[in-house]
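In this view, the complex is presented without one of its protein chains, the others remaining in place.
So, chain A:
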Amino acid sequence: MVDDTSKQMLLETGQPGAGLKKINDIKKLRLIANGVRQSVVKMLHQAKSGHSAGSIGLADIFTALYFNILNHDPKNPTWPGRDRLVLSNGHVCPVMYAVMAEAGYFPKEELMSLRKLGSRLQGHPHRGSLPGIENSSGPLGQGLSIAVGMALVAKRERKSWRVYCVCSDGEHDEGQIWEAVLLASKFKLGNLTALMDRNNIQIDGFTENVLPLEPLAEKYRAFGWHVLEVDGHNIEQIIGACSEAKKVIDRPTMIIAHTVPGKDISFMEFITDWHGKPPGDKETTTALGDLEEERKFYGSESGV
């Protein structure tokens, strides 16, 4: 029995394959995130519908996850030893698709098929359509439950892979999230790390006006979670927090990532109207211009 388990662990902690490329250079990661933002702008412009602000705001977090934090293999998406990434607020999937393409899950040209007939890039993620998508999502508040289920299997079967869940602040209006929060605490799921996109907006306005959520950190602590707060655009902090979360083995960790919706796009930052619409022709030009300016600020494009 013991032999089987250690053999299993060895198998699953072994080299995942050539598909994985982990990057530690923060400057490189920031440039990737900038490129991802540009892809998202183009994708949403082309699709003529979709959710801009949250997708743009999560570019740094998804870049950090796919290029540094996660153990995964874009060339072998069903590798049993992979870390699981559950996206709960499925409407921000453009950023996930853009990062996945960048990481090598599928050709970048396919990004422009977002939301189009016959595309694998559904308007909200579908597990059956695109390899690498762990869960179908769309209805808010469901992802954390799925992540809890996966983490429970990993814990009980002593797997070495971890479970990450990206969720939004607005979906904390849903009761199901708190059901999952309670259960994760019951089972002391130290292998579960959730990242909340704390961008303060939802469809009808600011979260604290629609349904006040604060104090979020205190609530999570009261529910028995380990809580960390980071600047969701500071890739070093995001990586550092995920790394700290790994050390806390008796509790799940919630990383509250403070983000700016529409980050780095002048007309989009902090504007709730941009939650659920795509940029038009002129706005796309402005947005890409803004992002190019930002890119210069990060430094040279070479080597990315």
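Everything below uses one rule, namely that contacts are C-beta pairs under 8 Å (C-beta built on N, C-alpha and C of every residue); 3 or more make two chains touch, one makes a residue touch a chain; residues count from 1.
FYI, contacts and distances are computed from a predicted model.
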From "ABC transporter permease", "Lipoyl domain-containing protein", "Transketolase, C-terminal section" or "Alpha-ketoacid dehydrogenase subunit beta", the hidden chain's UniProt protein name: "Transketolase, C-terminal section"
Absent-chain contact - pick from A:32, A:59 or A:148: A:148
Options A:112, A:183 or A:248, residue touching the unrepresented chain: A:183
Option touching the unshown chain, where A:126, A:188, A:219 or A:277 are the choices: A:126
Residue ranges of chain A at the interface with the undisplayed chain: 86, 126-128, 134-139, 141-154, 156, 175-176, 179-180, 182-183
